[in-house]
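For this view, one protein chain was removed and the others were kept in their places.
Entry: chain A
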Amino acid sequence: MRIAVLMKQTFDTAAIISLDANGQIERQGVNLIINPYDEFAVEEALRLKEKHGGEVTVISAGAPETQDAMLQALAMGADKAILVTDDNMAGSDEYAAALVLSKVLGGLEFDLLLAGWRAVDDGSAQVAVRVAELLGLPQVNVVTSLTIEDAKAVATRDIEGGSEVVEVPLPALITAQKGLNEPRYPTMRGIMQAKKKPFQKLSLSELGLDAAQIAPKVKAISYFLPAPRAACKLVPGEAPEAARELCRILRETAKII
């Protein structure tokens, strides 16, 4: 089975976010990681390969340093990496990212497309779905369990208040939710092997795209940080008094209960 996995490099989830002198998100000094949801997608691809045989290709569009995250995916066991990196892509939106990734996938043969259901940086949860639409693939989003048989995917997905089991014909897009699996750590052997695996870097022009085609439609006007919260008011007293006083505050001051 040929499996393609879309991945993105993001800020470490523990990163403290600040703004630089130009009011943009400060990127200096922030650790970069594989988007945690994409890590579930990579792991799932590896498990499916172990079960059914085949090949796993990881694909990303991003800055040159994205290669570090992709090397980690190769070290986990992915077979090939394709990174689209181009100065013209800076500031691109979901529409543009999806166009770029769909061009890469259009040149590949695959049976299954996996991705994280959202990235923890922009949280927009659009790119993989847009790619699926561009390629005419069915999708199952926010998946916590997946089996592949007879050219079909059977996936359990989160819905509000429960879950549902959905079947779709392959090729299809499946997006990973936490709970799907526990991603493995790369082994030392894996890390050594990763450096020898095929790693293709592409520019926009090599994909037949130009800067105008990926010009962002969504324009950021400004970034801001959440307003600092007022200092915490500690409710004094032993537990019984404190509980009574808190209850009174929630009723009379905060007017919530």
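A few notes on this one:
By definition in this document, a contact is a pair of C-beta atoms (placed from the backbone, for glycine too) under 8 Å apart; a residue touches a chain by one contact, two chains touch by 3 or more; residues count from 1.
One rule holds in what follows: contacts and distances are computed from a predicted model.
A chain of the complex is left out here; the name its UniProt entry carries, from "Monovalent cation/H+ antiporter subunit A", "Acryloyl-CoA reductase electron transfer subunit beta", "Xanthine dehydrogenase YagR molybdenum-binding subunit" or "ABC transporter permease", is "Acryloyl-CoA reductase electron transfer subunit beta". Of the listed positions A:E65, A:D87, A:E167 or A:D210, the one in contact with the omitted chain in the full complex is A:E167. Only one residue from A:A90, A:M188, A:A212 or A:A254 touches the chain missing from this view: A:A254. Touch with the chain that is not drawn comes from one residue among A:A21, A:A90 or A:C232, which is A:C232. Of the candidate positions A:M1, A:L32, A:A63 or A:V154, contact with the unshown chain belongs to A:V154. Against the chain not displayed here, chain A makes contact via residues 11, 13-17, 19, 25, 36-37, 93-95, 98, 120-126, 129-130, 132-134, 138-142, 144, 154, 158-169, 172, 178-179, 217-226, 229-230, 232-235, 239-240, 242-244, 246-251, 254, 256-257.
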